[in-house]
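A protein chain is absent from this complex, but the other protein chains hold their places.
Order of writing sets the labels: A, B and C. Residues in every chain begin at 1.
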Amino acid sequence: MDITLTINGKSYSQDVEPRLLLIHFVRDVAGLTGTHMGCETSLCGACTVELNGKAIKSCTMFAVQAKGADIVTVEGLASDGKLDPMQEAFWNEHGLQCGFCTPGMIMASKQILDRNPAPTEDEIRHGLEGNVCRCTGYQHIVNAVKAAAAGAGK
Amino acid sequence: MATTTVKTETFVGKRIRRREDPRLITGTATYVEDVQMPGMHYAVILRSPHAAARIRSIDTKQAVAAPGVVCVFTGKDIKGVGAVPCGIAMPDLRVPPHTILATDRVYFVGHPIAVVVARDRYLARDAADLIEVDYQVLPAVADPEKALAKVVKQRIVSQRLVPMAMETRGVVAEWHGADRQLNLYTSTQIPHLVRTLVAGMLGLEENRMRVIAPEVGGGFGSKLNVYAEEALTGYVSMKIQKPVKWIESRRENFTCTIHGRGHVDFYEIAAKRDGTILGIKLKLIQDVGAYHQLLTPLIPQLSVLMMPGLYNTQNIRADIVGVFTNCVPTDAYRGAGRPEATHGIERMVDMLAAELQMDPAEIRLKNFVTKDKFPYPTATGLVYDSGDYATPLKKALDLVGYHKLRQEQADARKQSKYMGIGISTYGEICAIGPSPATPAGGWESATVKIEPSGKVTIMTGACPHGQGEETTFAQIAADELGVGLDDILVLRGDTAVVQYGIGTFGSRATAVGGSALYYALQDLKAKIKKFGAMLLESEDVTLTGGKVICNKTGNSKSLQEIAGATYRALKLPPNTEPGLMATRFWEPPNFTFPFGAHIVVTDIDGETGQIKIRRYVAVDDCGNILNPLIVDGQVHGGVAQGLGQALWEQAVYDDNGQLITGELMDYAVPRSHMMPWIESHHTCTPSPVNPLGVKGVGEAGTIGCSPAVVNSVVDALSPLGVRHIDMPLTPEKIWKLLATKN
Amino acid sequence: MIAQKFEYTAPKSLDEALHLLASGAKPIAGGMSLIPMMKLRLAAPEHLVDLRALKDLSYIREAGGQLHIGATASHYDVESSALLRQKCPLLTETAAAIGDVQVRNMGTIGGSVAHADPAADYPAALQALEAKFVLQGAKSERVVGATDFFVDAFTTALEPGEILREVIVPIDDARTGTSYQKMAQPASGFAIVGVAARVRQNAGKISFARLGITGLSNRAYRASASEKALEGKSSTPADIQSAAALVAQGIDANSDLHASADYRRHLAVVHASRALKTALSRIA
Partner (left out) sequence: MKISGSYVLPIAPERAYQILQDPAILAQAMPGCESLEKIGPDEYGMKMKVLLAALSGQFEGRVRITDQSPPSSFRLIVEGSGRIGFLKGEGLLRLSPAATIRVLSAAPSEAPSTVVSYEGDAQVGGTMAAVGQRLIDGTAKMMIKKFFDKLASLASLPASP
């Protein structure tokens, strides 16, 4: 099937099999390998991208279902060499170690602040329920989201 | 007199954000799956669904004929490839032959049977379904105790765990036939050891193989191994003369990557009436799994070495029984033998305290090896380097408000509320380790090169995969050379770049690899001074702030000027070679022995059995701290994995050897909303065995955590007569205790 | 990790979708249950019809004194709906308890309900709400109540070729309080047991009580014995306790690695009691 998707503001058209997962479109067709596949049961969140403004798991969607959609991946956050405040916060607060979950974690964290600019610790923790990190114990990630929220509120 | 401005900023000990992060937060890092090459082929492995079976036949005809398929290999084809190695030599150790593909028998669910190679990974996956295997299913053994006679003592289980690194394993192999050169990208903690061992398996000259560990998405011991798939992917690439990629699925990761723990321990502890510990006895049953992987037989030995804990007793006896089961092999998982030991000892000490009606803090303080006894030789043959065990415990007790909490607990008990306070004081064996005590060399290497422009390149044999040594090593070098962090680049994880190395595991990278770096820097500094002295025409010079300064005139030469001169080599100091590079292979004289105290306060829901962690106080002593931000991160992550074992995680095989927690659907890893806030604090007792005074912190959180949690819950339920509960402490287990004991 | 081949259609109209379903295609909405199964090759539908392509099916609106929720309204649409929060807070509370943020962004009420996973959250609330389901076939539509809709594990009153088009829930008055209480399975987030309570009080007495239970057995059900026991009671702790004790009566409870049948039964009682107490406390 011929589909066209916009990823990070750029349009990609391709004839794809219906079974091609969105994450494989992002990684293989668009060549954006920042989005990672960490499981096959939609439980780890490493593949989280933003689709029409909503955080979704790109391993649990076929590319054909996203036809015409506007997608943002972790590569689309920084502009003109300037990091997104959430990226900056993850860096400052040591919100990552091995980095594999980080792109998905950052996308999920952005969704939290999109919907709630001043979340409590509990709200942050629940907002990240769909993302597994095996390195950090989450504490520095929670700090990062808090810091990003505080920075945005200034 | 010329004035020289000297840089005074230092970096060691500061909370410095990591230098590896920009690529990771922008999605531009390269993990194995991100490696692309023209003509890439994809491998999918067909695996046994049975835990024990004879293979009557394998029919690959349909798969070979399927669209896009290039070839299919089975056990018959790989006869020339060596066995998956076990790195531990012990008298009478039975090491079953472990071929990279099954031949006539399978021994665990996930045992590799055939590899399908296609031009497209979707097509390779489709073709794998077309292979027909005729199995004769045989009875399986999944429970190590079933193979053994019954012993009745205090039985303490450290259940099997799945390491579950976020990045699964993966391999890209690229064979250049004309050059006889195999490049292997693999998600590993030990690239050099993989090169030595996989080259041996493939019959390839070691110098014709290059192993690259690109960005590695977590390991926790599971990538401290040599796996069948590393050799298999290399073999396939050599056969088809094309680059080949194999990426492990999460399901494969659960069933085919090593598991951790898998102990059933029987402990006895003896003490005087006053609480003085007299001796500890252990019979340890280790669930080996179907084979010995690289370090499998070593892991229970580490448990036994750690058995004295922090306590002053010279009477230790341990017997290890390794049992083969039809399950995936066990091997090193964060802590590797030491969490199991600490869990057992710290549970036993609490039981002893209960028996003697002593306070669990008091009994520990009474039995600690005291500060004046270091270096302290243990009954297990170790020499503890340095320690001050009472200080972190007392600090933790203060921080948590121990005495007030005990009063609160007494009140809570009057209202039939279940509140627990659990203490664990742990020690661990880190900075692994002196070579005679390790299977593969316990040293680490570092090369420091100052480029002609004065920029500093470090090549370390450690292979960090989240631990942040690109930052901490830069901090060490920046302070030694007096340059900025931006002047330094740390390279790791590539056998063509790094001299040779052992790798990152056993909380060793900074203590051993950082020390190698420190000594290489000393060599280099001496040479810089020599050149500086020559250029300044003075013998009386100081190297500081990135400059060599003449103490008499105040004239100086910058590192850049000196580096330029060493490479231009117009003039050389006597007995000095051109260039500015130093390499050290540093052998540690001993392990390091970090320690600490964790206190956990729990509240138990009397209706559901659910456990809520109210406070988590960790006081860890890992010696000198190079970067507090990174150390805290290591503690948090370690605690999360310890808490995972204590409360949720368990790899469960059914009686037929099916892993029924074979996906994240049923294997519960800690998620953000399940974690308590960790109050992380430190004491500092430098290690005397390395120049940095560091001890290692990668595993401390995991080791300290699980006994503190279980002690806390047992403490909460102690009015009901509860003495011990095996992990994980599921709500149902607690509810059953509440229901039966009330 | 890679699904088997299939054909995919994004229908332009409900008629087109129904026509394809009649010829054996399988509907997909959010895909939160189906796609993981397809990737593991446990499911291999030959033809998928994407109901999310039907844009006019994601409405949430009030009409005729009831609330109408289109099948493709996402859990997030429900969770964040101001209308529902005001007029059917049980549904927003339950939607917020499903899975995680990403799952709620994609998963749909119609998909979840039609899938009828025995541990799904919605069915408990929809039983307590006595929801009605509009089932649309190629030729006709019919309305089925919750008690008849949920038949068995993954089995509903939907006939082949039918789709669940709309969920209808009532609007309760201010004397009604509701609550959804759940113990989540720590790995998957599914309910080990979930209890939705809906109670109305009149002059200090419970005039009406509905309890929907999920996770305990093969189908979400209404705990009728508990409901009857509550009616006319003055909601003392003892009243609630004795009614909650009946919640698992006669139920063949399921058992798995995470909870035995006995424990599930016990949890149902505990959560019923908690849901009732919370619901009563929320009555204005």
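Here is the rule we use: contacts are C-beta pairs under 8 Å (C-beta built on N, C-alpha and C of every residue); 3 or more make two chains touch, one makes a residue touch a chain.
Bear in mind the structure is a predicted one, so any value in this text is a computation, not a measurement.
Student: Quick one: which shown chains sit in contact with the chain that's not drawn?
Tutor: B, C
Student: I'm checking contacts with the chain that's been left out. Which of C:Ser58, C:Thr72, C:Thr108 or C:Ser188 qualifies?
Tutor: For the chain that is not drawn, the touching residue is C:Ser188.
Student: Of the listed residues C:His19, C:Arg41 or C:Arg282, which contacts the missing chain in the full complex?
Tutor: Once the missing chain is taken into account, the touching residue is C:Arg41.
Student: For the chain left off this view, which of B:Thr26, B:Thr188, B:Thr255 or B:Thr447 is in contact with it?
Tutor: That would be B:Thr255, which touches the missing chain.
Student: Spell out, residue by residue, where the missing chain touches chain C.
Tutor: Output for chain C: 26, 33-34, 36-38, 40-45, 115-119, 152-155, 185, 188, 190, 217-218, 252, 254-258.
Student: When the complex is taken as a whole, what residues of chain B touch the one chain not shown?
Tutor: Counting over the whole complex, chain B touches the hidden chain at residues 49-50, 109, 129, 251, 254-255, 654, 656, 658-663, 665-666.
FYI, only the chains that are shown with their structure count from here on.
Student: Think of each chain as a node with edges to the chains it touches; is that a line, ring, star, complete or other?
Tutor: complete
Student: Which whole number of Å gives the spacing of the CA centres of chain B and chain C?
Tutor: The computed centroid separation for chain B versus chain C comes out at 44 Å.
Student: I need the residues of chain B touching at least two other chains; which ones are they?
Tutor: Counting only residues that touch two or more other chains, chain B contributes 122, 249-251, 664-665, 669.
Student: Out of chain C, which residues touch more than one other chain, so two or more?
Tutor: 1-2, 4-5, 40, 187-188, in rising order.
Student: Which residues, counting only chain C, touch chain B once they are in their complex?
Tutor: Residues of chain C touching chain B: 1-2, 4-5, 40-41, 183, 185-188, 257-260, 263, 266-267, 270.
Student: With touch defined as at the start, can you tell me which chain B residues reach chain A in the complex?
Tutor: The touching residues are 17-18, 20-31, 33-34, 122, 164-168, 215-218, 220, 249-251, 465-468, 629-630, 632-633, 635-641, 663-665, 669-673, 675, 677-678, 701.
Student: Could you list, by residue number, the parts of chain C that touch chain A in their complex?
Tutor: 1-8, 10, 28, 31-32, 35-36, 38-40, 48, 50, 52, 76, 80, 99-103, 105-106, 187-189
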